[in-house]
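Handing you a structure now.
Note that this complex is displayed minus one protein chain, with the remaining chains in position.
And now, subunit A:
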Amino acid sequence: MTTQEVRLCGLLLQEHFGDVVEKVGTHLIRCGVLTLRALAHETKLALDLVKKSLCVLMQHGMCTFGAGRRGPAGPVEYRISCERILHMLRYPRYIYTAKSLYGDTGELIVEEILQRGQMTMSSTVKTVADRLTHNMPEGQSMDYSEVVSAFSQLVETHFLQRCPPVASTGSSNSGAVDTPPPAVAQPSEPESHPDCYRVPYINLTGQGKRRRSSEDGEADQRAAKKAKVDNNECGDEGIFWQVNFERFHLHFRDQAIISAVSCKLDQTSGEIVRTMLRMSEVTTPANAAFTQALSANEIFRALPSNYNIARPILDQYLTLLVDDPMEFVGKTGDSGGGMYVVNLHRALANLARATLESVVQERFGSRSARIFRLLLRKRHLEQKQVEDFAMIPAKEAKDMLYTLLSENLVQLQEIPKTPDHAPSRTFYLYTVNQLPTARLLLQHCYKTIGNLIERRLYETKENKRLLEKSQRIEAILASLQATGAETAQLTEVEEMITAPERQQLESLRHHINKLDSSENQVDETIFLLESYINSTQASR
């Protein structure tokens, strides 16, 4: 774990779970694997607080436990997964995707499960139905069956998965108070469970309950308690569901490829690639370098009906896609009208390369970007050759090269002519390696988001007094409006905030929105670079 990653994880944990969990989490990231005792001792926190923090982290799937170095008889050891904490940056994107695919119901289901880490199906359905009912007009309520169907759809398309069962070695019974040490439970990979995507049968009927105001609170409480007593058993105790992040990442990757094709070629080509990806969703394993081969006949049949392209035109489009230098689509055979695949890893590499080039262009200008692209294509060039190929005057080219070199975006390779490495008799070649540069940029991105979060915290802290005042006044206004006050009273309360304070609040809100939005957008770059780096590791 690099410094920047640890810092960012710490900031994210602090934001969502508080200082205690942040201390425990960062210490566990730094030290790798620790037992409970060691963790409590080194962080100097109370043992109960450490236990609570570990429970929270495990509930959210960020921490796993296993038999320690001393085997099953020894104390349990805990480890944290850093990348799972970094996924917290992407929660809004997951929720928005669920909304675009499955509507408001899907959105709320994914949001609930993300916030709570893991949930049973019945509790999710009830909570989501209640929330939807709350937003509906009076008299209507959301039926549980609709939420159940949305949930099942999410499971069928693998966006949700069961939490892996915890296999305990030996019979560990809470009732047994005996001397042998407690059996250590080991969680396994979620995909290894055969029932990973099977929706359990639950007998849950009813409708969402509207949350009433406090006057009816008692009657509602009594009714709710009665309902709770009745609906305790829904048949799915112990089956917890979590969000399948890998599936969402595959979806984002597909979206990135389709939008790249649409931008580069045209909308129809984008649709063709979308069809190809959709057809091979189920058959392609997660880390495959390319999709399963699809024949042109199949693609033609599977195209959406509102795209009336004739068969020869489809063939032309496919040929165009294959000939494109971006190499998104490749041809692997001639049977069935031509067998075509989508080159996933190459597409990711090209997208990462485009990101790198764009970064250089925006930071150093278009001529530096030209040099960078040149070096990416031609691999190794001498300084003189760089000047000639890039068609840039020598002095400026030299300047730009040295700036890029000092930023570590370009590397220098020495090739000696003589064994004594005399400088006058050595070739100095400039080169760009895509993978290490991508890693460097990824670390820059982590640092950027860390800086953005810290700046936002600083801004909030600076204006804490003002924010609290405005919150109090909003609360007063809300309560006044609820009890039906006159407009004169409302304006009087509103005037408690002076005009310059209002302006200050407005600019503060604007700044914080900008910082938050920047975090979301830097996260998109992070996703692209991470996918590219992971794809290179998978193929090794």
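By definition in this document, a contact is a pair of C-beta atoms (placed from the backbone, for glycine too) under 8 Å apart; a residue touches a chain by one contact, two chains touch by 3 or more; residues count from 1.
Quick note on the criterion: contacts and distances are computed from a predicted model.
A chain of the complex is left out here; the name its UniProt entry carries, from "UDP-arabinopyranose mutase", "DNA-directed RNA polymerase III subunit", "Translocon-associated protein subunit beta" or "serine C-palmitoyltransferase", is "DNA-directed RNA polymerase III subunit".
Taking the complete complex into account, A:Val166 is the one of A:Val166, A:Ile313, A:Ile415 or A:Ala475 that touches the chain left out.
The hidden chain makes contact, of the residues A:Gln115, A:Ser149 or A:Gln489, with A:Gln115.
On the side of subunit A, touch with the chain left out of the figure occurs at residues 15-21, 36, 46-49, 51-56, 58-60, 65, 75-76, 91-93, 95-96, 111, 115-117, 163, 166, 172, 174, 182, 184-185, 187, 218, 222, 225, 228-229, 232, 238, 240, 362-365, 383, 394-395, 398, 422-424, 428, 513-514, 516-521.
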